[in-house]
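Got a structure for you, questions after.
Let's turn to chain A:
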Amino acid sequence: MAGDSFTRREVTRRSVLVGGAGAIGGLVVGGLAGSALAPKSAGTGAGSRGSIKVVGIFPIGGVIASDGKEMQNGVQMAVDEINARGGLIGYHLDYVVIDDKDSSTDQITTAFNRAVSVEKADVIFSGYHLASGPEFDIVANAGTLYYNVNTQIAWVNRYKGNPSKYWGIFQCDPTESWYGQGFAYWVDGALNAGLLNSKVKTYSIISGKSAYGTVIATGFQTQIKQLGWTELSNDGVSEGSVPAWGPVLSRVKQAKPTVLFTSDFSPADDAAMAKEWAASPTKTLVYQQYGPSVPEYLTLAGPAANGIVWATVLGLLPDKIGNDFRARYKAKFGAEPGWANAGGCYDEVNVWAAGVAMSGDPKNYKAVAKATESVIWRGTTGSISFVDHTGVQFPAQTADASVGQPHIIVQIQDGVQKVVSPTPFTSGTFVLPSWMR
Partner candidate 1 sequence: MSAQAAGAVGVSRPQLDQAAAPWRRPSIWAIGGGLAAGIVLPLLLVRIDIGTYLITLLILFFVQAVVAQSWNLIMGYGGIYSFAQVALFAVGGWTSGVLVHSLGWNPFLAILISPLVAVVAALGIGLPTLRLRGVYVVLLTLAFHELARVFAVTGPRFISGGGYGLVTVQTFQFGDAIGDQRTIYLYYLAGLIFAIATFVIWRVIHSPLGVAMTALRDSETYAVSRGINQFRVRLVLFAISAFFTGLAGGYSTHYNGGISTTIFDFPRIIDLLAMIVIGGWGTFGGPILGAGIVIGLNQYLVALGDYQTLILGLALAGIAVFAPQGLWPLIRRLYENYLAPEPLAPAVEVSPAAPRDTTEEL
Partner candidate 2 sequence: MLEVKGLVAGYAGSEVLHGIDLEVNEGEGVIVLGPNGHGKSTLLRAVTGLLSPRAGQVLLDGKDITRWRPDAIAAAGLVHIPQGDLLFPEMTVTENLLMGAYHGPTWSERSARLGRVYELFPWLKERGGQLARTLSGGERRMLALGRGLMSKAKLLLIDEPSLGLAPLTTQQIYASIHKVKESGLSLLIADENANHVAGLADRVYLLETGSLVRQGPADELLRDKALLESYLG
């Protein structure tokens, strides 16, 4: 036995070295090959003045892949349209996509390191990342430009803390703090105006247990409490795994609040909940988060969706600009865009392009950033202008619709999405759901 174990040691001492060498060899070969064979830009070609390296980083292969694909499509469309017009002030856009999968901190770090040191991006575009945070320092240290629709208050705080460091980064939509806040204001107003057929300021929350769901539910809770409402019940569900809503909703039905706020964003969960609710409702207004904005929600929920209310701070508007975009998107990708990310990402490219056009030199990043600060771009999601390098919410943050992105409140009526607030972006008026009459 003893002799045996000695040969064992002898063998594996060598293994140590081979193991290390083999692994590092594999890694380096893989890495080099990877960088050599990385996805090259689709249409390589130079405009009359050269080309601009545009990098898109999206969570395409992970848990939020369907959002990631919308983001990618939005940027792709804007880039293609610019190139089709003959480029941007004479420059051709050279577009590369990097997947940051689940967009966790380390995946973000790797993706952004790649963008700045391998791709040498002139500008980076993103939708949102679940763990947004690590990328800001990478971009700031590299001194390049980065436009996103992260929807995060954390960014505003970061920027305010060190504006000279983060000069090249723009969040092209309002922060998520307006989500719950905006809806809380709206529902309070609706109640006071007698639209809810009730005078009782009570609410229940069913929050999604994911980060996103929790943040939004907490935002609503904080704001509506300040408006003097009372919480009757508060539950947390795991998104995507609610087997049957009966028991969950029975607690709400027992409490009979005036408003039920749900932040479970899974369209399937939301649709199942709407069906269960429609079968035996109480006189409660039902708010769902994000799920209803996804096109398949209406298919899944069917007539049970009628009456449900939802909202977004980054909303593809149902006006001429928005509807034109919808049509072009559908023609190009063969599917309806959702209500948020496709339009938001399309807009951010155009905001940057406007900055480039104003500054005249896409490679002079500081000049482009400076110009971007004064851009006002009326895009598919409203008017994008910047305060603290962040989009402005209309109507709560600014009363001037020409410089803000409307926080739209949408109600499903007869299977159609109707924007019921704020004016002038409405496409319908709020109707008391059938079960509340």
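On the choice of candidates, all candidates are chains of the complex that A comes from, given by their letters.
Just so it is clear, a residue touches a chain if its C-beta (ideal position, glycine included) is under 8 Å from a C-beta of that chain, and two chains touch if they have at least 3 such contacts; residues count from 1.
This one's a predicted model, so the numbers in the text were calculated from it and none came from an experiment.
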* Selected neighbour of chain A [touch, this complex] from 1 or 2 -> 1
* Asked: Across the complex, what residues on chain A touch candidate 1?
  -> 1-2, 4-35, 37-39, 60-63, 98-99, 101-106, 108-110, 113-114, 117-118, 130-134, 137, 141, 154, 158, 209-215, 218, 236
